[in-house]
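All protein chains but one are shown in place.
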Amino acid sequence: MEKIKQNPIVKKIGFNRIVLCGVLILMYILFSVTSKGFAGLPRILSALNYAYFLGFLALGVTFVIATGGIDFSIGPVMFCAALIAGYCLTGHGLPTAVCLIISILVGFLFGCFNGYLVAYWTVPPFIVSMASMNIAKGLASVFTKTQSVSWPQAAEAAGWFRKFVKVGSFPVGLVIFLVAAVICSLILNNTKVGRYILSLGSNKEAVRLSGVNVKKWEMLAYVICGILVGIAAIFFVGAYTTVQPGYGDQYNNEAIAGCVMGGTSMAGGLASIGGTVIGVFIISLLQEGILALGINKNYQLIITGLIVIIAVYADVVARRRKN
Amino acid sequence: MGEVILTMKDIDKSFPGVHALDHVNFEVKRGEVHALMGENGAGKSTLMKVLTGIYTKDSGTITFEGKETEFHNTREAQDAGVVIVHQELNMLGHLTVAQNIFIGREFKKGIKIDDKKMNEEAKKLFEKLHIDIDPTETMSNLTVGKQQMCEIAKAISHEAKVIIFDEPSAALTEAEIEELFKIIRDLREQNLGIVYISHRMDEIKVITDRVTVMRDGTYVGTLITNECTKDDIINMMVGRVIYEDPKTESTVPADAPVVLKVDHLNAGRMVQDVSFELRKGEILGFSGLMGAGRTETARAIFGADPKESGDIYINGEKVTINSPQDAVKCGIGYLSEDRKRYGIVVQKTVAENSTMACLQNFMSGIFINKKAEKKKAQEYVESLATKTPSVDQLVVNLSGGNQQKVVIAKWLINDCDILIFDEPTRGIDVGAKNEIYKLMNKLASEGKAIIMISSEMTEILRMSDRIVVMCEGRKTGEVRIEEATQEVIMNMATREIG
Partner (left out) sequence: MKKKSSIFTSQKFIVLLVVIVLFAFFSIISENFRQYSTIMSILDYSYYIVLMAIGVTFPLITGGVDLSIGTGLICYSLAGGYLITQKGMPVAVGLLVTILLGILIGLLNGVLVSIMDLPPFLTTLCTCMITRGLGSIFSKGFGISWPAAGADGGWFRSIFKITTANGTKIPIGFLWMLIIVAIMAFVLNHTKMGRYTIAIGSNKEATRLSGVNVKFYHVMAYVISGFFAALAAVAYSAVFATVQPGTGAGFELEAIGGAIIGGVSATGGAGSIEGSLIGVFVICLLKTGLPYIGLQANWQQIITGLVLIGAVMVDIIKKKRAEVH
C-alpha cells in the first residue's frame, strides 16, 4: 500500500481535526458578521453552557461507539439522573454533595444495565437503548411524581455546585470539561481499558482469541458511558435550572453527531476524543448562533440531522475505500 | 457416454502472487460423471468458478454445446444450463424448502405467489429424485444433510445440462449418499454432464466414469475410473518433485517429555474421538484435506469453541480449558487460519498487536508502558525480520507475511510453551515462508512444542518430526517422519471403505 508522506504537524493533530477547527472558526466569524453583538464573551459563555453537558454525553457515547455499539438512552438517562438527584435535594432535603453522587450513581446503574445486556446477553444495542430510554423516562416520572425539578440557584447555600460551571465570568466548566476530556483520552489511548475497548471494536474475535475476556471490557464501555452521563446531568442543571420529565431525546442525536463528526467511526475501533470535543463545540456554537439569528430552532434539528447523515456517509465511504 | 458437451482449453488464471490455473484442460461428455480431483489448492474450485462466471479467465477458451462461450455471472451460466452446487450452503433459513428452491422465479397467480403450486412442483422434483423432504418445512429446521439435498434439487430444477457438485457428500449421512448416487445415476441416464469434485476414493470408484487430476494449478491427466487404481490417482495428485529437502529424520530424543496430551476429544461432527500427544521440542504436523477437522480440533483444544467431552493434560496435569483465556493462562498460543479475521486487530499498530495476549506485563500502574511495549515489539521485529517502517505502523498496512510475523510475535512475547500454527504460511511469498520455517525450527530447538496444521504436503514433510493425519473429524493415522511419504499421508487423508 502506498504511504503518502505527511506533514508531521498534520499527522500529529490529524487532518480531520484541523478541518473541524477551521469549520468552528469559520462559523464563529459567520455568526459574528450576520448577528449584531454576537462577538463577545456573553455568547461564548452561553454556547459553553450547552457544550458542557453535551460534551460529557458525547465523551460517554464515544466509548460505546468505540466498541462498535450504540447508546441512545444517554439523553433520557441524563434527565433521569438530574430529576432523581434533584428530587432528593428539593423533596427529601439531602445535602447537595450527596445528590451529586446520586446523579452519577443513576448514570452508573443504567450503564451497568445496558452493558450487561449487550455484552453478556448479546441483545442488539439499539433494542437495549430503546428499552433503557423508556425505563429512564418512566423511572424519572415515577420518582418525582411527574413534577419538574428545579435545582437551587447560585446564591443559595445549596447552590455551590454551580461553581463547577462558572465563577463570576470565568468558565470553570470549560476547564473541568477539558480536563475530563484529557482523562478520557488517556484512558482510551493509554490504559488497558481503552486498549481493549478499541481493539474489540475493531475485531472482537481476534481479541477473544488472544485470551482476553471481551465481555467484561465491552460492558465496561457502557458503564463508563453511564458515569459520564451522570456527570453530564450535573452540568445540565448547573447551567439551566429546571429539568422536566419526559424530554431528553434531542441530545442523543447531537451527542452522537459530535462524536461521528469528530472522526469516531460507527463501525468501532477508531475513536477520537479531541475530535468529539471539537464536534461538540461546533454543535453548541451552531445552537447559539441559530438562537442569536432568531432562526427557528427547528432548522437546527434539521441541520443536525443532515450533518450526521453526511458524517456517517463519509465514514462509510472511507471504510469502503480502505477495503 | 455421449458426445462432448463442454470443453475448457488452456485456461489460465492468476491472482496477485498466485498462478492459480496454468493452461488447464478439462472436458465433460453428455451422460458421464467426471470426477475432478486434487489436493487443497490444486485449482479445482477455481476452475469451476471460472466456468460459472464467478471469476474471469485470463486466457483460454470455453466451448459449450459446440459454441465458444463465456459466462459473466452465475445467472448467465444458470440460464444456459450450467449449474453448480456449492460446498457452502447459500440458503435462506427463514423460508421454506419450496420457497428457497424457487426464489427469484416464483409461480404467480396474478399478484399472489402460488405457494401451493410451488409446493407441488417441489414435491414432484423430490419424487423424481427420490428425496424424502417436506417442501413446506422451514429450511433452518432441516439437518445440514437435508439442506444440501435441497441445494442439489434447486440446482437440478434449473433444467441443467451440466451440473457441478463441489464436495457434495461432505455433510451427508450414508443413507443420504446412497440417495445422492441414485439421483446422479438418473441424471446421467438423462444425458446430463456431471462434474463431481471430491476427495473420497471410494465414491469416485463407485459413481464416476472418468477422473481428471489437477496439481498445483496444472492439469495432470485424465484416467478411466474402471481402468485405474487408487494408487494411480494418488500418484497423479502428489507426484511432484520436491525441491526442498524433506526432513529425513527427527532430532527430537525418544524420551522427550510429553508436554500436551489430548484424550478422546469430541466437539461435534468435525472432532470425533481425537487423541494424540505432543512432546517437548517437537513439531507435530497435522495433515489432511479441507474439512478434515484439524482447525476445529485446534480451536477445541484452545477453548475457542465449546467441546462435548475429552481431557487435556499439560505436562502430565489435567487442565480445564473452557475459553481462550484459560488456554493462554496454560501457556498455549493459537495462530488462526484466517489472519485478517481472527489474528490481527486492524486499527492497531504493530506494537499494540504484539502485546495483545499479555498486556498485563506492560503496565505501569494503571497506564500502559508504551515505551516498554514498543521496545519489546522492536526486539521481535528484529529477531523475526519483520518488514515494517516502525512498530507504530498500523498492522493493516503490512504485507501478509509480515502480518503473520506480528501474530507470531504476539504469542512469543507471551512466552507460550505450546504453539498451534494453523496454516502459518498461507498466502505468503516464498522468501517469507522460509523465514517462518527457520523460526519454527529455532523455537523447537529452544524447547517449545509446536503443532503445525498445514494443507501443503511439502511443508508437512519438510518441517514435521511426526505427522498426524485427519479425515472427516477422525484421526486416521500417525506416522514418524522417517516413514512418511506423500503417498502414505494422502492414503490416510482420503477415505476408503473396504
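Odds and ends about this structure:
Which chain is which? They are A and B, in the order written, and residues in each are numbered from 1.
Convention: a residue touches a chain if its C-beta (ideal position, glycine included) is under 8 Å from a C-beta of that chain, and two chains touch if they have at least 3 such contacts.
These numbers were taken from a predicted model, which means no experiment stands behind them.
When you scan A:S103, A:S132 or A:S199 for touch with the missing chain, the hit is A:S132. Among the residues B:E137, B:D186, B:D232 or B:D417, only B:E137 touches the chain that is left out of the figure. Checked against the full complex, the candidates B:I113, B:I177, B:C228 or B:V488 give a single residue touching the omitted chain, namely B:I113.
What subunit B contributes to its contact with the hidden chain is residues 74-75, 90-96, 99, 103-106, 108, 111-113, 115, 134, 136-138, 140-141. In the full complex, subunit A makes contact with the omitted chain through residues 70, 72, 117, 121-124, 126-128, 130-135, 137-142, 145-146, 245, 249-250, 252-253, 256, 266, 296-302, 304-306, 308-309, 312-313, 316.
To be clear about the criterion, only the chains that are shown with their structure count from here on.
Averaging C-alpha coordinates per chain places the centre of subunit A 46 Å away from that of subunit B.
Looking at the complex, you find that subunit B touches subunit A at residues 302, 304, 323-325, 327-329, 334, 336, 341-348, 352, 356-357, 359-360, 363, 366-368, 370, 389, 396-397, 410, 414. Subunit A contributes residues 1, 3, 186, 190-192, 195-196, 198-199, 201-203, 205-213, 269-270, 322 to its touches with subunit B in the complex.
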